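One structure is given below, encoded as structure tokens.
One chain of protein is taken out of this complex; the other chains stay put.
Then we have chain A:
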Amino acid sequence: MKWLNEEDIQHISIGAAVLGTGGGGDPYIGKMLALSAIKKYGPVKMVTVEELEEDHFVLPVSGMGSPSVLVEKIPSFDQLKAPLEAYEEAVGKKVDVVMPIEIGGVNSLIPVAVAAMKGIPILDGDAMGRAFPEAQMVTFHLDGLKPELVTLGDEKSNVVSINPADGIWSEKISRQITIVMGGSSIVCDYGINGKQAKESVIPDTLTLAQQIGALLTNERTAKIHPIVQMLEKLNGYKLFTGKAIQIERKIHGGFTRGKAIFEGSDEDKESTCQLFFQNEHLLAEVNGQPVAITPDLIAVLDEETGMPITTEGLKYGARAVIVAFPAHEKWRTDIGIETAGPKYFKYECDYIPLETLVKEVNQ
């Protein structure tokens, strides 16, 4: 158990951008919501997955829709808590702990604001261990859990409850409702008990985001570059060092899809890296050979500062270090790969774990 302070929130917002693997929306507005709620309602207690009681009622809260709408039409406090209260009313019990559905980007901090308002703890863990673009891309779905009930709310005090057949229908229907609500909504789904949370939640990811953020912000006293420290922390690999020389983007079906080409420097001189993205970075190839494949995490970091560069913010000339971290083991199962592997995003290659790829390259 730990109380989150203002500095923790700042750090989480930066770490969440790294774990957002290039997408997940700018955590800035999430940070503002969390700081504002804590200022008004008091501090937030964060509990670990082990600390959960088996009969605790745990509910994820997240934002859905267009980041461009969220930064313009900012939620009200009433909107932030309405879907949770509707959920409580429908299932006839009070929420004990809220949790983030994803740790990457803006959704890492929206539930912190709700926890502050309701005076209940936030769970140190999430259901992705990163950011993904679609609602069924959660560990709950991989474990055969259904969203059961989904509640969505807008600022006009509309609250809609749906009982979708499964996670995929939940995504389709919720997205339509969100559009009618003006392109952005607050969502609660996958209300679970403590026992299920212990089985399905990826633990300690808020703390991880906080530690990454602290590494990148704190004054560099150590001689070790923050990127190196981060790789140690996340069991990650440095894939490539180079300069972005070409970027192609296309907006397709509401998603930004494209690729970036990097020309190598230092030990990667003479090599080229191609990075494919759809909101998030999904596939990295060096000299035509895959070196990291979704659902493993790929992040592009500024060579100098180690700060994450988003798929939108990537520009010609960016000096970057491309790194990758192994996804949680749940994503490396057949259903995990089917749900968020390369084929789902229409890339030709088969999923091969990061560690295997790195070993192959080194041989």
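Just so it is clear, a contact is a pair of C-beta atoms (placed from the backbone, for glycine too) under 8 Å apart; a residue touches a chain by one contact, two chains touch by 3 or more; residues count from 1.
Going forward, contacts and distances are computed from a predicted model.
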item: Hidden chain of the complex, named as in its UniProt record, picked from "Hydantoinase subunit beta", "ABC transporter permease", "Xanthine dehydrogenase family protein subunit M" or "SGNH/GDSL hydrolase family protein"; value: "Hydantoinase subunit beta"
item: Option from A:D8, A:E155 or A:E171 whose C-beta touches the chain left out; value: A:E155
item: Touching residue (missing chain; options A:T21, A:S62, A:Q79 or A:T241); value: A:Q79
item: Of A:L4, A:V18 or A:A37, the residue in touch with the unshown chain; value: A:A37
item: Chain not shown, touching residues in chain A; value: 28-29, 32-33, 35-37, 39, 65-69, 71-80, 113, 155-157, 179, 182-183, 243, 245-246, 251, 254-256, 263, 279, 313, 315-317, 319
